[in-house]
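Structure record follows, encoded as structure tokens.
Only one protein chain is missing; all other protein chains are in place.
Up next, chain A:
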Amino acid sequence: MASSFTKTGSSFCRNSSKSSINPHLKLGPNATSFISSGIPDLDKILGGGFCVGSLVMIMEDAEAPHHMLLLRNFMSQGLVHKHPLFYASPSKQPKLFLGTLPTPNSSSSKLDKSRDPTHEKDLRIAWQYKKYFEEPNLNISTNNGGQHEYCNDFDLRKPLERHFYSGTNVDCVSIQDSPNLDALQDRCARFLAQLSRSEGNSSSAGRIAIQSFCSPQCKYSDMEWHMLSFIKSLKGMTRSSNAVVVVTFPPSLLSPSCSKRLQHMADTLLSVKAIPDEDKELAKLLTGYQDMVGFLNVHKVARLNTQVPVILDATTFSIKLERRRFLVLECLNQAPVDGSSGTSYGTSGGCSGSTKSGSLDF
């Protein structure tokens, strides 16, 4: 009797916990939950997505707007999931940026995409890739419910339909003209207050996207301590709310110590880098160099509620646009070298390279 009682009790608990989460939220280890970054591959790399309550920082490449690719997908995914969104940017009319967001791909063409392994792709499933193909796509729910998917594929060539961002849950603000960050901090605090965890509303997760945080057109850009203190309090507020904050900043415009401080504050730290147009040495070194648009570096993965660091197999990924539509991240592959295939075998394993020796690792 007693045992049956506890049994029903435990199963009840399990059921209730399962029904209370929505498909846009995924439970992670250590009582954390994830929301999707809008890029299926990035979700997989980070072990599920962006951690709710964490601060994600993306270091921009001053010469290329690759951080916008990540930001667009992140915002689009939130809008498709009807998450509240707050967007701040140094442009005059940040609202216009919403018109450039990509639209989720319809499920029919997604099937088409997975059923259509090109000749090139067949070749790639070689020894280098075996372990990645054996990995089942556990992280990504595959139900074709469109809006109910955890993570959508976004078609970068089609703009998002208007009804997604015409609602009231989208807030845009320009940070160009404000003399300091107090106004922005107030807006963020108000936005995050609606999503506070204590109220028990785990149904929606908010997204804050701040683009080019320390860019020189902002009037506060020479007040480094002011900016650091803003990020610190933003992080503090985010910790107690159901939200993810993504901030992109150009590290080259900051003093080295300030940039390091921001990197320490970030829970998840990414950086993007453009590929020089005609780098013949690199073209010889890497397979699929033609399709790459840039590199993504994963410096740090969020470690909320745990002390164990996340060590990835590889920390550098190439950003590719598949059929010029879909954002794809891949591990770097060294092209076979003529006459000395031994060296390429040596680098094939799951070793993540030295962070000191250079910006690329294989």
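We adopt the following convention: a contact is a pair of C-beta atoms (placed from the backbone, for glycine too) under 8 Å apart; a residue touches a chain by one contact, two chains touch by 3 or more; residues count from 1.
Everything below uses one rule, namely that contacts and distances are computed from a predicted model.
Missing chain, UniProt protein name: "Elongator complex protein 6", from among "cyclic pyranopterin monophosphate synthase", "Elongator complex protein 6", "Eukaryotic translation initiation factor 3 subunit C" or "Ribophorin II". Only one of the listed residues, A:S106, A:S233 or A:Q334, touches the absent chain: A:S233.
Within chain A, the residues in touch with the undisplayed chain are 30-31, 224-226, 228-229, 232-233, 235-237, 239-240, 255-257, 260-261, 263-265, 269, 299-300, 303-309, 311, 315, 350-357, 361.
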